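This is the structure I want to talk about, given as structure tokens.
Removed from the display is one protein chain of the complex; every other protein chain stays in position.
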Amino acid sequence: MTLALFLQHLANALALGSLYALIAIGYTMVYGILRLINFAHGDVFMLGAYVAFYGAAMFLLPWWGTFLIAIVFTAALGVGLERVAYRPLRDSPRISVMISAIGASFLVENVAVVLFGGRPKGVTVPDVMNVKLQLGQVSLMSVSVVIPVFTFIILAALLWIVGRTKTGMAMRAVATDLDAARLQAIDVNRIISFTFGSGSLLAAFGGILWSYKYPQLNPLMGVMPGLKCFIAAVVGGIGNIQGAVLGGFLLGFVELMVIAFLPTLTGYRDAFAFVLLIVVLLVKPSGLLGSRQGEKV
Amino acid sequence: MKRTAAVLLALAALAGCTKSQKQPTTVKLGVFEPMTGANAAGGAMEVEGIKLANALYPTVKVGGQEYKIELVVADNKSDKVEAANAAQRLVDQDKVNVVLGSWGSSLSMAAGPIVKGKQIPAIALSATNPLVTKGNDYYFRVCFIDPFQGTVMANYAFKEVKAKKAVIIREVSNDYSVGLAKFFSDSFKKLTGDENAILGELNYNTNDQDFTAQLTTLKSMKPDVIFAPGNYTESALLMKQARELGITAPFLGGDTWETPELIDVGKQSVEGAVFSTFFATEVPITETSKQFLDAYRKQYNKEPAAVTALGFDGYLVARAAIEKAQSLEGAKIRDALVQTANFPGAAGIISFDANRDATKSAVIKVVKDGKFTFLTTVQP
Partner (left out) sequence: MKLARTHLLSLAAVAVLAAFLFVADTWFDAFTIRVMNLSAIYIVLALSLNLVNGFTGLFSLGHAGFMAVGAYTCALLTMSPEQKEANFFLAPIVPWLAHVTIPFVPALIAGGLVAALLGVLIGAPVLRLKDDYLAIATLGFGEIIRVVLTNTQTITNGALGLKGLPEFASTAAVWACAALAVLFMVALTRSSYGRAMKAVRDDEIAAGAMGVNVFRVKVMSFAASSFMAGVGGALLGHLLTTIDPKMFTFMLTFNILLVVVLGGIGSITGSVVAAIVVTIFMELLRFLDGPLNLLVFQTEGRPGLRMVVFSILLMAVVLFRQRGLMGNREFSWSMLSRAGLLPKSEKGKHGLA
């Protein structure tokens, strides 16, 4: 393997990893607060991309305008989803909540199929994202540079919000112990809605940027990425925002570098993510940056 | 308990509302296609063709009486279990006389034993896996099969592109892609006389969106040509990423590329992509082609897909066989179908060989200036 080849593979891995990282943050925020795998996260990601697409196609909005309506829409959707599918089950056994999550995910996917049709749609990528960059022997698209930059900005912003604002403190309180937080006069429902809204909004960002990198929309486009990003979040330490970013990059890295060195395994690519997950869960169940949480009897 | 009973009754009432009145002088053609699920796009295109043919030729004369041809659509949901149910329903409950479909060889194979058991002939429209008709006297197909298509592209690669080394990148979870790749590989090796003419075979899975790893490896192999017989859903993204990585070798593919979405998604990157298909709109092969093109353009105001033409042909072939058999009995229609020879279809002249596959010419097309442009025809 030549150096140029290795660097290209590395660049690909970083580009993909940063996308995974961005979406994983949304997963981890929701899980941290509610201990719930929001299976519908991948579908919110898909809807964000679709809303942006229709915004541009039907209302002729400029690309940054589509971002705005997409985030408003998905934030509302996330809040709505929480109220309808998860809040009523807050005191129920975990299995019910998970089934509700799966049901919600399937519902969103199938509604999307009915509304948008099953055929893929091509996305018009804004010019600024479509520039071909050449760094020595390595080829990269400008969108692949925008995404990591964006991810780190979001990371910094979130860390600031969670670490330094009152809302952030309330989020950490609810994540640690919901009932105790209630006793501290924190409006738990509002905090949870806020978290869901922010997580979904991030999913929308992820979805739109994804559609700029892979400009094809179809109602099931969020299924695999959603699953892989959840794995990324778990690997990094669920509930931990830096962990999600780390997990995302790690997953992208593993997925692409294994193929780089072992091209005969290209057909097994999807399995790598799951193998990584299982290995991490067996060796360090709380994830790379997660902390062990004992179970109270 | 009372509420659930009420709900059940309401649903039963709804079911009752939608049953159509049975007409005494009707011939029923079962349309066995995926209308939902992963293959919905292909299914929808074939159904377009079938419905168009039905609009142009809505009746058939049997025994001196004019029979109306009714289409009964059963969605197999791109799922094998559902496919068996749908096929069973068509032959048992709806009592169709002929089955048309399905898009997707694995779905057709699920229907295979069912149509055979009930002695109802079935015509696959674009399924290219040889196993569909192998060993099943009641399954026919109006398209060529993968062994032929693979050699067509191998010939093109060797003679036109003058390629000596190729790399294959295929959709490993798609039987069509795997089959076509193998036939291309065998042909190409024979043509070049070089056992190592195929530099490598890379895989990806259905619904994959990122191919950068495979393509980077491919770039390092420096092939003269790339054969990528996957579905359009992945191929457009594949070609875009290839161009973004600086790969300049031409891309060759199969008939699944001919959809407007390929160009819609791939835009500039699919320029110069060459593929084999059943049918070309610029070169009407027969009178039926012209008729089909005119009717389609009038109704939909766009160019038809190749499988739509095949759907059109499947309907016509079935209708012709019913007329020839002068009977509505499945076994007799089947016997008439076997004798179909030199039938002028929209997508070429159809003759069934011993395996009930159609020997037809293939058309090679290229994407030029954002449009599918006809290149040449290849005879079997």
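All chains are identified by letter, namely A and B, in their written order; residue positions are counted from 1 within each chain.
The rule we apply is simple: a residue touches a chain if its C-beta (ideal position, glycine included) is under 8 Å from a C-beta of that chain, and two chains touch if they have at least 3 such contacts.
Everything numeric here is computed off the predicted structure, so don't read it as measured data.
Contact with the undisplayed chain is limited, among A:L10, A:V72 or A:I99, to A:I99.
Considering A:V113, A:L155, A:V188 or A:L288, the position touching the chain not shown turns out to be A:V113 (whole complex). The chain that is not drawn here is touched, among residues B:N205, B:T286, B:Q326 or B:S361, by B:N205. Against the chain not displayed here, chain B makes contact via residues 11, 14-15, 17-18, 35-36, 40, 73-75, 79-81, 84-85, 88-89, 91-93, 106, 109-110, 112-114, 117-118, 129-131, 134-135, 171-175, 177-179, 182, 203, 205-206.
Counting the whole complex, the residues of chain A in touch with the unshown chain are 31, 35-37, 85, 88-89, 92, 94-96, 98-100, 102-104, 106-107, 110-111, 113-114, 118, 227, 230-231, 234, 267-268, 270-271, 273-275, 277-278, 281-282, 285, 295, 297.
Everything below uses one rule, namely that only the chains that are shown with their structure count from here on.
Residues 36-38, 40-41, 44, 172-173, 200, 202-205, 207-210, 212-214, 216-217, 219-220, 233, 236-237, 240, 244-246, 261, 264-267 of chain B touch chain A in their complex.
Interface residues of chain A, counted against chain B in their complex, comprise 2, 5, 8-9, 12, 15-16, 113, 117-123, 132, 134, 139, 141, 210, 214-216, 218, 220-221, 223-225, 255-256, 259-260, 263, 266-267, 269-270.
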